[in-house]
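Note that this complex is displayed minus one protein chain, with the remaining chains in position.
Letters A, B and C name the chains as they come in the text, with residue numbers starting at 1 for each one.
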Amino acid sequence: MPPLPTTGDESLRDRGRLVVQCADRPGIVAAISRFLFEQGANIIQSDQHSTDPSGGRFFLRIEFALDGLDERLTGLQDDFAPVADQFALTHHWVTAAERRKLAIFVSLEDHCLLELLWQRRSGDLQADIVAVISNHADLGYIARDWGVPFHHVPITAATRDEAEGRQQEILAESGADLAVLARYMQILSPEFTTAWRGRVINIHHSFLPAFAGARPFHQAHARGVKLIGATAHYVTADLDAGPIIEQDVRRVDHRDDPADLRRISRQTERAVLARAVAWHVQDRVLIDGNKTIVFAG
Amino acid sequence: MPPLPTTGDESLRDRGRLVVQCADRPGIVAAISRFLFEQGANIIQSDQHSTDPSGGRFFLRIEFALDGLDERLTGLQDDFAPVADQFALTHHWVTAAERRKLAIFVSLEDHCLLELLWQRRSGDLQADIVAVISNHADLGYIARDWGVPFHHVPITAATRDEAEGRQQEILAESGADLAVLARYMQILSPEFTTAWRGRVINIHHSFLPAFAGARPFHQAHARGVKLIGATAHYVTADLDAGPIIEQDVRRVDHRDDPADLRRISRQTERAVLARAVAWHVQDRVLIDGNKTIVFAG
Amino acid sequence: MPPLPTTGDESLRDRGRLVVQCADRPGIVAAISRFLFEQGANIIQSDQHSTDPSGGRFFLRIEFALDGLDERLTGLQDDFAPVADQFALTHHWVTAAERRKLAIFVSLEDHCLLELLWQRRSGDLQADIVAVISNHADLGYIARDWGVPFHHVPITAATRDEAEGRQQEILAESGADLAVLARYMQILSPEFTTAWRGRVINIHHSFLPAFAGARPFHQAHARGVKLIGATAHYVTADLDAGPIIEQDVRRVDHRDDPADLRRISRQTERAVLARAVAWHVQDRVLIDGNKTIVFAG
Partner (left out) sequence: MPPLPTTGDESLRDRGRLVVQCADRPGIVAAISRFLFEQGANIIQSDQHSTDPSGGRFFLRIEFALDGLDERLTGLQDDFAPVADQFALTHHWVTAAERRKLAIFVSLEDHCLLELLWQRRSGDLQADIVAVISNHADLGYIARDWGVPFHHVPITAATRDEAEGRQQEILAESGADLAVLARYMQILSPEFTTAWRGRVINIHHSFLPAFAGARPFHQAHARGVKLIGATAHYVTADLDAGPIIEQDVRRVDHRDDPADLRRISRQTERAVLARAVAWHVQDRVLIDGNKTIVFAG
């Protein structure tokens, strides 16, 4: 198989994004859009959300075109400082051409990993996959076939801390800025999830908060539900309780045993995880406490 | 508004259904289909399910046409006794023309009530609505407009037993054989739900088992879910935990506050409840412990 | 039944919307957001779309809060004139409290009419229904029950022009600004649809462009499709070919004959039409040639 392309899309060279959140007050949009206009930027897409127009929080994502963005990015950030200060903005600028780097954690199931690799090659996922990390050796051949470094990091109760240290090294060496738990069946330590807050996405194979924890298919089968779901969420120290990014469901019926639910669920899991990751790497997901604002589409 | 029609559909006069459950063993279908053939019945639809071909339970629903069914029903049941005995069947015969009688319980929200009335008039719901019972007087005008007797039975903590006694009288007098809780915000006593086991359908405004109990929209909003659901289930003494008949969901996003969720959910609630009731009155729902087998379609 | 409320929602008194389209060029958002800020308006929601950032068309819908909007609307429009001129904007300002007035056209099927009436009473549809017009008398009782004037305007080949004249009178007298064809089985003249361009919404009972024209259920059944749809669109002189506002589908299978398709389709038709009308009356639908931009949600 040919190696995955690693250079970005040329058409994105002059594209940038500004992502903002702050306390809501009048004049923010006027100030920011004026700034962009004066810089010569052309707004391509703009999404905003106020949790409450009087006294709530304000969220904004702007996608713009600006000639020579690459060279001008530092200057742009400097020039923007007064606006940012005036409204006490939490914000960041990114160039669309600068691709995020994903490390994918897997155990034994391959469907989510394959989906991300395929979407990355097809261009649907605008990011690079720099490492596949697993506590098992089984899926190594997939990573190798697709030209992605594979790291087998076995984990036992006794070696948990050491293994996590090794994972952190791999993340650092590969330059990963997002960890995707693609049916990874180990629990990360609170130290890990705190250090990587907002940068670890997990796919849980149920419609959370229903059937959190272990063996959701057996739980769902026992309860006799008529739909089964999957949930992509940011990982926090509180298991299966982090901010939800995306969910979807599929119909099941009385003929489906837990093995059928597993088979059916795979389709939902890979689709939901791929959408969540795609939105994240395009800066479409903003975290608001334990919820997300998703400027999808 | 013209009164609702109360006579059945003439085209159903010679249609019947046989619904069976029993321990699974070979020969059941052969014996039953031979019996129907010898009686001159023509099978129109047949659905079956085995929880496990060796040692599980067997469920069967057959819809058939038989000339002069009305007059022959008693004889048919007598003739079938040896087959029923041989396989220790739990079963019942019904004529499709014999319409079930529904009592609808409501509180203040009208959407599920209106949906059932409309589907009953359009013919989508093949059943009669013989009573509307409410702990509030507000929706009385709707029942009256549609020509259905309305019974206002106020409930306070002090009068709960007495009120339930009055409800039972109304059910008995109206001849109701199914109670539909169409956003009825009171809890029925265990005595009621036990006596009416398998004959009380509730619509819960969440995707159970998520957000059972009170204020599911606030729970859903607080958790930041991306889909909200509704669940129709048989009512048991265990609140919100009875056998699920049908569920569905709808997409929501960060812009939706609890009031929006309520508005969006109404569409799901009325559709899910109407499907569950329509399936029940056509004997398409078989109860298997705390689950249902639904021979939909 | 109590008459429908006719006053607007108090909470909307200070809410307004500005809807804009023009040739795209830099600075539009900056100019408009600055104008709103200087007027003291607080932006609540803002959606925009460019068909092509260089040389395409630009579409914008802003929802804002402004104290005393009612009294200030005229002044606002005057003050905005220079901005409008500078960018050659096609635009309009509306107060959210100012409710659109709908005339609903029906023939014999009641499901779309009932849905609109119910959504209007529940508050989901923020508009007034000022007339129901039908070529049959059959559904008059529904309009009367809900307290809406009913106009029976029979149509024959010989009286078509005269009947349309009568319809136009009713529209004028009732002050209607949107005509909704809610399963109205007559064709409007090109004169009518031209005069009311962008202000007549029809629901077609197929997934257009499939099965345009007559008897779509029979066409769909003959083709053996596995989903049937419904399409809400603006009516133009070109039958079933106007700009599509909304579509949805529902699953069917080999057991469904054309009568079943009709029954199943009703659910889609009423939902699709109600969404399209709700979006229209909130100025969420912008027409771009033979397409629509829908700022839903």
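By our rule, contacts are C-beta pairs under 8 Å (C-beta built on N, C-alpha and C of every residue); 3 or more make two chains touch, one makes a residue touch a chain.
Computed from a prediction, not measured in an experiment: that's the story for all the values here.
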Inset, instruction - Pick out which of A:22, A:94 or A:142 touches the chain that's been left out of the picture. - result: A:142
Legend entry - Options C:49, C:72 or C:151, residue touching the unrepresented chain: C:49
Inset, instruction - Specify the residue from the set B:36, B:117 or B:276 that touches the hidden chain. - result: B:36
Inset, instruction - Tell me where the left-out chain touches chain B, residue by residue. - result: 26-27, 29-30, 33-34, 36-37, 40-46, 48, 50, 53-54, 65
Legend entry - Interface with the undisplayed chain - residues on chain C: 49, 207-211, 223-227, 229, 243-249, 253-255, 288, 290-294
Inset, instruction - Since one chain isn't shown, list which residues of chain A touch it in the complete complex. - result: 1-2, 45, 110-111, 114, 118, 122-124, 141-142, 145, 253, 255, 263, 266-267, 271, 297
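The rule is short, and it goes like this: only the chains that are shown with their structure count from here on.
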Legend entry - chain A and chain B: spacing of chain centres that average the CA atoms, whole Å: 42
Legend entry - Rounded Å distance between chain B and chain C, as computed from the means of their C-alpha atoms: 36
